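Before anything else, here's the structure in question.
Every protein chain except one is present and positioned as in the full complex.
Chain nomenclature is as follows: A, B and C, assigned in order of appearance, with residue numbering initiated at 1 for each chain independently.
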Amino acid sequence: MSTVTVQLFASYAELLGAPTVELPLAPGSTVKDLLSRIRSLPGASSLPNAPRVAINRSFAASEQIVEASDEIALIPPVAGG
Amino acid sequence: MSTVTVQLFASYAELLGAPTVELPLAPGSTVKDLLSRIRSLPGASSLPNAPRVAINRSFAASEQIVEASDEIALIPPVAGG
Amino acid sequence: MKRSSVITREIDPASLINEVVSPQCGAVSLFLGTVRDANDGRSVSAIEYSAYKSMAEAELERILDEAEERFGVSVLVVEHRIGLLGLGDVSVAIAAAHPHRAPALDCTRYVIEEIKKRVPIWKMEHYADGTRDWVDPSGAAQVSSV
Partner (left out) sequence: MKRSSVITREIDPASLINEVVSPQCGAVSLFLGTVRDANDGRSVSAIEYSAYKSMAEAELERILDEAEERFGVSVLVVEHRIGLLGLGDVSVAIAAAHPHRAPALDCTRYVIEEIKKRVPIWKMEHYADGTRDWVDPSGAAQVSSV
């Protein structure tokens, strides 16, 4: 069991009250597994059903395996431009 | 029978060797009539079959009647932009 | 605010942008036509633009009216330069602003396409080899020039 840091931005950082959260990560965990762990955190119940996740600065599919060395972020609905 | 001045531009002015030509105009003449008169001028044989004509700064149809007071011009293929 | 003109001075794109930017519009689209160093495989050194100025301005005005009607764009400025232009010089500038991006982009494209079809402006290209020729994008018989 290792630990990963998940970056939060904008409305999600506001919901969870912090710019990052630390989570335990079982070997072989997927993006989906990570999301269900996040959902159990205080404030996370207002997250949408399937928030977008980025691994190493690219959007990740829900079945993608998460490594302890990955840069992980939750991406709220974007509004650039 | 009155006289009208036809403005020529760019390649057409070069073909006919002048920026304007004067033509006699019978009452009731159309754009088409005017064009066949123009075609008899020296240098005009190289004009395309149906060059565009502008009457009073708008493109004109070949059946449009030409008045002596009209501002008349032959419009070579445009190349603005 | 709509405005179009055929001018002989240099076009300043920045001033056109300033003219159309406003807090009411979230999107600005600018198109610039510039003098290219090659055309149809020939090396171009300069382009001389001429116009039937009064009709060109009338036709531009009609195009802007159509653009406003089609796309709801009422903040729209067009300048077309004539005279002898060097490589890279701006020959035409179209600036459109709208609260939303799609109408601004659509409008800009419409205006440049219509200009190319029907505004009485002509170019004589000067080539690197010293020759020159009228440009005829319609593909009609080229009238050869000096």
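In this text, a contact is a pair of C-beta atoms (placed from the backbone, for glycine too) under 8 Å apart; a residue touches a chain by one contact, two chains touch by 3 or more.
Small disclaimer: the values here were computed from a predicted structure and weren't measured.
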Chains in view that touch the one left out, judged over the entire complex: A, C
Hidden-chain contact residue, picked from the options C:2, C:53 or C:109: C:109
Contact partner of the left-out chain, one of C:41, C:88 or C:139: C:88
Contact with the hidden chain (one of C:33, C:103 or C:120): C:33
Residues from subunit C at the interface with the omitted partner, ascending: 13-14, 17, 21-38, 87-88, 90, 99, 101, 104-105, 108-109, 112
Touch residues of subunit A, complete complex, unshown partner: 7, 9-12, 14-15, 46, 48, 54, 57-59, 73, 75-81
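The definition used in the following text is that only the chains that are shown with their structure count from here on.
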Gap in Å, rounded to a whole number, between the CA centres of subunit B and subunit A: 72
Subunit B-subunit C separation of Cα centroids, rounded to whole Å: 25
Where subunit A and subunit C are represented by their mean Cα positions, the distance between them in whole Å: 49
Per-residue multi-chain contacts in subunit B, two or more chains: none
Residue list for subunit C, restricted to those that touch at least two other chains: none
